[in-house]
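All protein chains of the complex are present and in place, except for one that has been dropped.
On to chain A.
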Amino acid sequence: MINTLHIKNELEQLTRLYEFLDLHTSAYGLEEQLTMQIKLALEEVVTNVILYAYPNKKDQDIRIDMNYGNKQLAIVITDKGTPFNPLEMKEPDITLPPEERPIGGLGIYLVKQLMTEVTYSRSSGKNILTMTKDIH
């Protein structure tokens, strides 16, 4: 079964995302560490969408679909905003000392590290980011 949440492009709406995630990951019986990793990946992606997909527009829709089956969790984040593929962002150099560390870029890097697979597509005017995590 697919569970769906719609939120608006406001940071305060992350609270609803966390509630949605807590509700369903506990229903799926996922362990705490896994839940934390998934929350992290979802927070990073959705925060990016909230901040950048709809410049100067309020009350815009972001859709999150989540499905668990066959030992795999799949999450799809869809928006109708500016075309943007976060996976094309330059990867941060994680060996740099603190003085040379840029402020951004870490979020998407974490998503790629924590999830099994992350893919992006642009279709019918929508950004569609799909993340999967294999559950052993």
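Odds and ends about this structure:
We adopt the following convention: contacts are C-beta pairs under 8 Å (C-beta built on N, C-alpha and C of every residue); 3 or more make two chains touch, one makes a residue touch a chain; residues count from 1.
Keep this in mind: contacts and distances are computed from a predicted model.
The complex includes a chain that is not drawn, and of the options "Permease", "ATP-binding cassette domain-containing protein", "Anti-sigma factor antagonist" or "4'-phosphopantetheinyl transferase domain-containing protein" the UniProt name matching it is "Anti-sigma factor antagonist".
Note on the undisplayed chain: of the listed residues A:Gly29, A:Pro55, A:Pro98 or A:Gly125, the one touching it is A:Pro98. Considering the whole complex, the residue from A:Ile2, A:Met36 or A:Leu87 that touches the absent chain is A:Met36.
Residue A:Thr15 is the one among A:Thr15, A:Gln72, A:Asn85 or A:Thr116 that touches the chain missing from this view. Against the chain not shown here, chain A presents residues 11-12, 14-15, 18, 32-33, 36, 39-40, 43-44, 47, 94-99, 101, 103, 106-107, 109-110, 113-114.
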